[in-house]
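In this view, the complex is presented without one of its protein chains, the others remaining in place.
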Amino acid sequence: MKKDNVTTWTFLLAALCLLTLPAQALAGEVYKIGLSLAITGPTSDAGNPYAKGVEDYFKYVNDTKMLGDDTIDCMIRDDQYKNDVTKRNFEDFLDQGIVFYLNYSTGSTLALKKDFEEERMPVLPASFHAGNLVDSHYIFLPIASYSAQMIGLTEYVVKHNKGGKPKVAMFIHPSAFGRGPVEDVQKAVAAGLDVEIVEVVEHGKDLDNTAMLKRLSEKGVQYVLCHTVQSPVATMLKDASSLGLVATSFGEEGKITFLGAHYTGGNDLVALAGDSAENFYWTTSYIVTSEPGEGTDMQLALAQRYNRDEKAANSHNYANGMMVAQVVTEIIKRAKSKGKEINKETLYEELLDMNGANAFSPKTTVGDVTFSESDHQGVDTLQLYVVKNGTFASEGSPFTPEYTSKIQ
Amino acid sequence: MSSNRWLATGNYFTSYKEEQRIFTTSLDRSVMGVFLCVLFSWPLFFSIGNKYMLVVDNILVAVIAVIGLNLVTGFAGLISIGHAAFVGIGAYTVASFCRVLGDSHPLITHGWPPMIVAAGCMGALFGAVVGLPALRLKHLYLAIATLSFQMIFQWTINFMDFFDQGQTISVGRVFWVTGEVARNEHYLFWYYVILTVIVILGFGVRNLLRTRYGRCLVAVRDNDRAADAMGMHPGLVKVYAFGLAGFCAGVAGALHAYLYRGVGIDSFTLYHSINYLAMAIVGGLGTLQGAFWGPLAIRVLDLQVERLSEWAGSHVTAATNLTTALRPLSFGLVIVLFLMFEPRGIANWWRIFKSYVKLWPFRY
Partner (left out) sequence: MSYFFQLVVSGIVVGSIYALSALGFVLIYKSSRVLNIAHGQIIAAGAFITYALTVWMGIPIYLSFAMSMVITFFLAMSVERIFLRRLIGEPIISVIMVTIGLMSILDGLIYLTPFGTENFSFPPYLPTTPITVGGVSISWTQLVGVIITFTMIAGFSWFFKKSTIGISMRAVSDDQMASMAIGISVPKVFGLAWAMAGLSAAAAGGIIGNITGLNFDTLHAFGIVVFPVVILGGLDSIQGAVVGGIIMGLIQQFASGYLDGNWGLNGTGEVMPYIILLVILLFKPHGLFGIHEIERV
């Protein structure tokens, strides 16, 4: 009996310790910003460097006194890719009086859309889903939507395919995130884009894609457009390469060329697929660190300043996180210089005003960030990259998809 | 029966009727009354912000779901690894109406009480259907049948256009006699609604367990062959248990839909099923209070662990891996240690505490 009592008390004490953990103390004039994202759980391989990018950049802003004496307090919360937790985090941020909100997943952005409207809270999500913008005034996509990316890839295929109408298949994630662009690509085809979509494959947690690839190859598919996350693409590429189906040059006869949108690519893909990733085409609006340039130097210097490892420093999702932090810092700076009070309304106005001569160049993207009443997609230009010898190299110059405007 | 119904020091029952009373002593009844008054009145004196109100509401919704799970797993002894799917059925009942009628149709915004009951009935229906294999299956095979239901449910929602492929289907703001419930009153309003539902369901279940319809569950759990010999039909009792559990789950689902003003598949996944099971076990299976302790303990623990990892993250900047790891690590440790030392759940502490108070100053 006595022994049981001791253990019981130990537990009560442990519970008490957990309950009375010190809350973070803050001092000085601060602008509060909230970020809720998946640092753990599904898609955390993207969320983790993203969080680091945001955190480091705001730290940099505060350390170098970019906003004078004012500082930015960005609260970063892990929501494990669960919409319910995101909602709780958002309510928490509201209770604490944030002036700007950064979101992450497609699911939670759609789920919280009504809350954003009611609260009139400007939001930059890490999801570039075109559907985020439907019936919404306060959501802004940092770069061109997934739909634009996929249409851009399709256009590239049409332009560079030798002989005849190219046959393509789409390999997508089984969720709204994956399915969103399919319809838009189909609309673009209906509007005159000259390709044949042979099949749309929604992948599961497949261990073996051999049968699927053989089927596609028998149907004469030359291009597979992927819109999902890295690991399924890597599995497929490995299977394709062991079947000898991966094209060694773009559009090689009888082989398949693989192309993908933002979240399919990056260094993680090469890490997962190894040599099989060779000649994988990938589009995004962000720079990659394998290409020298001002943005690359900036990204690597920031990562080094805050002791990030090689992997995070070179991740395009680190650039992704940095870029949204840059945009937020920029609008705060602009609102301050105009002598406005910093709150969600003025920041919203500044975002809408970010166009024409006011366009913002964060250097971590391949084009300028522009927002307006009618344009809620930040960087409209895309860059195509291709894997050569295990690193991503630019292919051509930045481009803007033509059919995105034609399908609206 | 001791003559003093306020300070009974032991069991003085002289008839079965006495033993089956809801409150064994007047003290019990008064404490319960005061407790309910406190529950209903504290929001008038304190304001805890939207976040914590949401947390509280969320715990209460989980309480309703766990009352159901406790009926099927605790009282009837059938492990269900698909409880979140039944909650989902309730939520998606509301969502289907929203899809067909539009999310601000008067039936949804004004007729929410019947909607909640309808969702419960839908849950009960699905519960009974899923329970049908119980006519033949036993033990873990039955548990896996519920797991199958969970998977099939997830797949169906994920791939059907009607359910927007699992994306959030929004649910409109409801009306009360004072007009539309505004954003800043939303969580408070639902606190009262959910609390009322819990009180009704709690007394309902307590009463049910006094009748033959409740006791048959326990009989089948303890030994279904013996129950068979006593004239019950074990298979049908199991189906009925699943139906009851489904009802509570369906009600919880509808409340979840209204509370979050949206229904998305990611609130009703296998992870949540396992979480409900954790709540039921930590609370104490086969006890009614267990259904209250479990969700409270697990959700508060979750929150504290989250805060712990955040605190660790702000002090140990270099190691994000540590913060990531702290959450599942501490959560798992607490659960495992708890169960190693108290496998009968928190309800057992409550029992010990009560008998201690009853006998004080003597030890037993």
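Residue numbering begins at 1 within each chain, and the chains themselves are lettered A and B in the order written.
Quick note on the criterion: a residue touches a chain if its C-beta (ideal position, glycine included) is under 8 Å from a C-beta of that chain, and two chains touch if they have at least 3 such contacts.
For clarity, every value in this text was computed on a predicted model and none was experimentally measured.
Q: Of B:A182, B:I200 or B:L329, which one is in contact with the hidden chain?
A: Among B:A182, B:I200 or B:L329, only B:L329 touches the chain that is not shown.
Q: Have a look at A:D115, A:D268 or A:E350 and name the one touching the chain we're not showing.
A: A:D268
Q: For the chain left out of this view, which of B:I48, B:L125, B:I144 or B:V300 touches it?
A: B:I144
Q: Just name the one of A:L110, A:V123 or A:M212 that touches the chain not displayed here.
A: Considering all chains, including the one not shown, the answer is A:M212.
Q: Just checking the interface: what residues of chain B touch the absent partner chain?
A: Within chain B, the residues touching the omitted chain are 73, 79, 133, 136-138, 140-141, 143-145, 147-148, 151-152, 155, 158-159, 223, 225-226, 229, 270, 274, 277-278, 281-282, 285, 321-322, 324-336, 339-340, 343-344.
Q: Need a quick check: the contact residues on chain A for the chain that isn't drawn.
A: Here the touching residues of chain A are 40, 42, 44-45, 48, 174, 199-202, 204-208, 210-212, 214-215, 218, 230-231, 234-235, 238-239, 241-244, 268, 271-275, 311.
One rule holds in what follows: only the chains that are shown with their structure count from here on.
Q: Rounded to a whole Å, what is the gap between the Cα centroids of chain A and chain B?
A: Computed from C-alpha means, the inter-chain centre distance equals 37 Å.
Q: Along chain A, where are the residues that touch chain B in the complex?
A: That would be residues 4, 7-8, 11, 14, 18-19, 21-22, 24, 39-40, 44, 48, 51-52, 77-78, 81-84, 87-88, 91-92, 94-95, 107, 110-111, 113-114, 118-119, 174-176, 179, 306-307 of chain A.
Q: Which residues of chain B touch chain A in the complex?
A: 49-51, 54-55, 58, 158-159, 164-168, 170, 183, 260-262, 264, 266-267, 301, 304-311, 314, 317-318, 320, 323-324, 327-328, 334, 337-338, 341-342, 349
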